[in-house]
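Missing here is one protein chain; the remaining ones are kept as they sit in the complex.
Let's turn to subunit A:
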Amino acid sequence: MSGGGPPRKRNFKIEAFKHRVELDPKYAERTWKVLEHAIHEIYNHNASGLSFEELYRSAYNMVLHKYGEKLYNGLESTLTWRLKEISKSIEAAQGGLFLAELNAKWMDHNKALQMIRDILMYMDRTYVPTSHRTPVHELGLNLWRDHIIHHSMIHGRLLDTLLDLIHRERMGEVINRGLMRSITKMLMDLGPAVYQDDFEKPYLEVSASFYSGESQEFIECCDCGNYLKKAERRLNEEMERVSHYLDAGSEAKITSVVEKEMIANHMHRLVHMENSGLVNMLIDDKYEDLGRMYTLFRRVPDGLSTIRDMMTSYLRETGKQLVTDPERLKDPVEFVQCLLNEKDKHDKIISVAFGNDKTFQNALNSSFEFFINLNNRSPEFISLYVDDKLRKGLKGATEEDVEGILDKVMMLFRYLQEKDVFEKYYKQHLAKRLLSAKTVSDDAERSMIVKLKTECGYQFTSKLEGMFTDMKTSQDTMQDFYAKKSEELGDGPTLDVHILTTGSWPTQPSPPCTLPPEILVVCEKFRAYYLGTHSGRRLTWQTNMGTADIKATFGKGQKHELNVSTYQMCVLMLFNSNDGYTYKDIEQATEIPATDLKRCLQSLACVKGKNVLRKEPMSKDISEDDTFYFNDKFTSKLVKVKIGTVVAQKESEPEKQETRQRVEEDRKPQIEAAIVRIMKSRRVLDHNSIVAEVTKQLQARFLPNPVIIKKRIESLIEREFLERDKADRKLYRYLA
């Protein structure tokens, strides 16, 4: 017993009723009149007296008695007639009442249609599907569309009214949104095609021209930030409008119109706008404006890449200026701090305004990589920065602060192409720190090594770690030495030896100076002790790297403890036996290399407050004709006086050349090793592939120059590791 039974069943019934039809031939006409009357009454709001059952039964019987077509056609023509009447009354509505009248009539029609559909339900269920007619409700909508919406006197007027209202709202007027909503909903009810063709398309066109004009006006008179604010507001307004009274499907379309007209069309001009464009926003940290630009530009194709490209070129430009500014190069610590600040600033912009966009981070990284490597002193300076921090900068800083700073440095380190140069400098600086016991925190030192290790692997830091091991063993050795030999040593000066493994330390062979006899005695004892416990080793004194604490008594009997370098100690010890020496005398007695001697004399005689020696004639520089005297009048508030050597913190030009040369030398075996590794597995390879592979293998440490790679290949051919292919000269073969 359910709705539409199988057709077979119905056939039976129709068979049974055939006889009744013949009984009353006028039945159909009479029944239709009843229904027609009812439809008119419904439209006249007069339905309350009608019996639903009677009407339904009438329609039911008409359909059963095969008058379905008559019923359907009658309905269609009645509806059409009513709608023509309705259209007249809508046409007659004046001005602002037009929409209201249309809406009221639409409501009526809808309600009437529902009632008619209900009483004709049986026809909808049986006649309509079998004879492929349009269901009643849909028929009513179609007729409304054809006779009202598409009526020549209504169609254009409706569209104009709607567009005019929207325009007025854009200009700030308050309009009846409820009515707008009803009307657009009506258009949607009539089918998406009606909404789109009769309203949405023209609406989008009008909007496009409106925003094209408005954006032109804005861009002429607003700065970039204000323009973006206005564009954002317009965009939000349009979205709000859609949510209030348009179909949700319009949102994407209208926003794309606004995006295109207000953003995409003016994108480049906005970014480049003088005094307020992207660059100024970046400089002034305008997070809000930048964030707005990001979210707006993201909506349009190529929007973000426009920002990104501009940012990249700006970063490269300013970065280039920064790293090539000769003023900046004077202070390496300041230089690196500048880079770090710059990085922090833009990191913050990307995280606050650009939503941590990966592509922006990449752009930032590649920009830094680009300009940091423009200056070949960057590796040295970064190492100097770490040196500065680990010497004194980190005093009082918490562990997290230290980690933070080191992490930032590692970030810069990652940008370096010549990581091996950094290693070289880092080793030098670390050696100085360790030997002069200047390092603030052992933990910080080790943490830095661990970071380098994770970044570049064991090989990179093995020597650095070796240095730490040496320091530790030296300590143990010295303890043992004094434990065993203390009575033998007596009251002589205390010796503290660091035993440095050759190769791990950046030592340069330098001829030892002549040590004062007191020291020499202890040294010899230590040598005997050390070689006694470790046979087969060779000890060389690195007098250029040591320090000494000596006590001195001055003219008025005041005593000071002087902290000096080994060289300075040798010089000062001379004054125990004589009050004055010429430069030549000192040079002869100590055998200190000339450049080092000059530096050490300069720091002893020419630094105010630390001038334990007096020089004649007085001048800033040391010349070979000078004579030096013990400065009896030396005074100082401090008991302990630290006399630093005048060492240029950063390398001088010749030193730099030297380091560079050493780096180049070190690279040769690395390149050769890489070539051999590659050839061993490939056997045969052409020149360009080798260069590419070698570059790839070594890029974690440095960027090898193709010319040098070529030279290394030639050298390997000479040494018969490789040979050229007989047929193809561009191919190399590996010779096992």
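In this text, a contact is a pair of C-beta atoms (placed from the backbone, for glycine too) under 8 Å apart; a residue touches a chain by one contact, two chains touch by 3 or more; residues count from 1.
Everything that follows uses one rule, which is that contacts and distances are computed from a predicted model.
Undergrad: Just go with whichever of "Nuclear pore complex protein Nup85", "Large ribosomal subunit protein mL46", "Elongin-C" or "ATP-dependent rRNA helicase RRP3" UniProt uses as the name of the absent chain.
TA: For the chain missing from the view, the UniProt record says "Elongin-C".
Undergrad: Looking at the full complex, which residue from A:Y56, A:Y287 or A:Y482 touches the chain that isn't shown here?
TA: Spelled out, the listed residue whose C-beta touches the missing chain is A:Y56.
Undergrad: Which of A:V34, A:M121, A:M411 or A:I717 sits in contact with the chain that's absent?
TA: From the options A:V34, A:M121, A:M411 or A:I717, the contact with the absent chain belongs to A:M121.
Undergrad: Which residue numbers on subunit A touch the omitted chain?
TA: Subunit A touches the chain not shown through residues 1-3, 5, 9-10, 13, 16, 42, 45, 47-53, 56-57, 60, 111-112, 114-115, 118-119, 121-122, 125.
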